[in-house]
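The other protein chains are all here in position, but one chain of the complex has been omitted.
A, B and C are the chain letters, set down in written order, and residue numbers restart from 1 in every chain.
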Amino acid sequence: MITVMFFAGLREAVGTSSETLALPAGVSSIAALRDHLVARGGQWQALATAKNLRAALNQDMVALDSAIKDGDEIAFFPPVTGG
Amino acid sequence: MITVMFFAGLREAVGTSSETLALPAGVSSIAALRDHLVARGGQWQALATAKNLRAALNQDMVALDSAIKDGDEIAFFPPVTGG
Amino acid sequence: MQHSVSVQEADFDLSAEVKALTAGNNLAGAVASFVGLVRDNNDGTGVADMTLEHYPGMTEKALDEIAIKAGERWELLGVRIIHRVGHLMPGDQIVLVVVSSPHRGNSFAACEFIMDYLKTQAPFWKKETTAEGSRWVDARVSDDEAMAKWRDQIGM
Partner (left out) sequence: MQHSVSVQEADFDLSAEVKALTAGNNLAGAVASFVGLVRDNNDGTGVADMTLEHYPGMTEKALDEIAIKAGERWELLGVRIIHRVGHLMPGDQIVLVVVSSPHRGNSFAACEFIMDYLKTQAPFWKKETTAEGSRWVDARVSDDEAMAKWRDQIGM
């Protein structure tokens, strides 16, 4: 199983903050996971149209082409605006 | 009359913090005033031997060759060490 | 170097944080601090209030890593970072960074580095309420540029 999380405007767009799912067959990177989610259609298109989509893998900010495996926590979000 | 002030180690060396005197004849710069005071001998030699002597004219830090006139307030001191 | 980070809804007191960071250690001659405040205006639009969302767990981890990176780069004695989350009003304090060091140059550089890093790397998001409704704040190009400056200067 993997945990996928969404934050800020992206959380509002996809309508959920977190979901747990089995690592889909053939999905081995964050980018591939995004494509898998986008293929659900509807509000999930937000993951495709998001400007400057950022991602974290196990709570480290990483590039979208980073490899993922079972047990990982993956997060998608817009550029951060704290401080 | 002019006012001449001394601070910190230089004040201790010359043994006074301030004195008022008539602008000596022929003295038209801070450097010339220093020479005039040094010529008194004794502890006034400290003005000649001071490393990196600094001066202020009417409470602005200035170069030693700055011109002075009657009524001025001149100060001699070592490099500052505040902050 | 000692460091600590907090992500909290509660407000903080700058003096108390400085005192706590420097207590019992009289080697620190220099303490540089930064406090970020909620402005009542952003790009010309009045801001009534703000909500700060974050990624619990990752925020603490990111701030921790930023403090450690600063300590590796500069001679520091202590770093304290606090970032507030939740509901905030104009004038409220959002973020605090305090850096103590034997020398002021290091304290200034590290404090600014931590803020620049935090702005682009720590997972916080601001949502503002304006007269036209609420909106997520856009990231600023100037923040990316500030971060890029450090990458160029010190390879971070």
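Here, contacts are C-beta pairs under 8 Å (C-beta built on N, C-alpha and C of every residue); 3 or more make two chains touch, one makes a residue touch a chain.
Values in this document were obtained by computation on a predicted structure and should not be read as measured data.
Asker: Identify the visible chains that the left-out chain touches across the whole complex.
Answerer: Per the contact definition above, the missing chain touches B, C.
Asker: Where the complex has a chain not shown, which of C:28, C:81 or C:122 is the residue touching it?
Answerer: C:28
Asker: Over the whole complex, note the residues of subunit B touching the chain we left out.
Answerer: 5, 7-9, 11, 52, 56, 59-61, 75, 77-83
Asker: Give me the subunit C residues in contact with the hidden chain, please.
Answerer: Spelled out for subunit C, the touching residues are 13-16, 18, 22, 26-41, 90-91, 102-105, 107-108, 111-112, 115, 142, 146.
Note that only the chains that are shown with their structure count from here on.
Asker: Just grab the chain with the largest centre-to-centre distance to subunit C, centres being mean Cα coordinates.
Answerer: B
Asker: Whole-Å distance, subunit A centre to subunit B centre, using C-alpha means?
Answerer: 72
Asker: So, what's the distance in Å between the C-alpha centres of subunit C and subunit B?
Answerer: The mean C-alpha positions of subunit B and subunit C differ by 48 Å.
Asker: So how far apart, in whole Å, are subunit A and subunit C when each is placed at the average of its C-alpha atoms?
Answerer: 26
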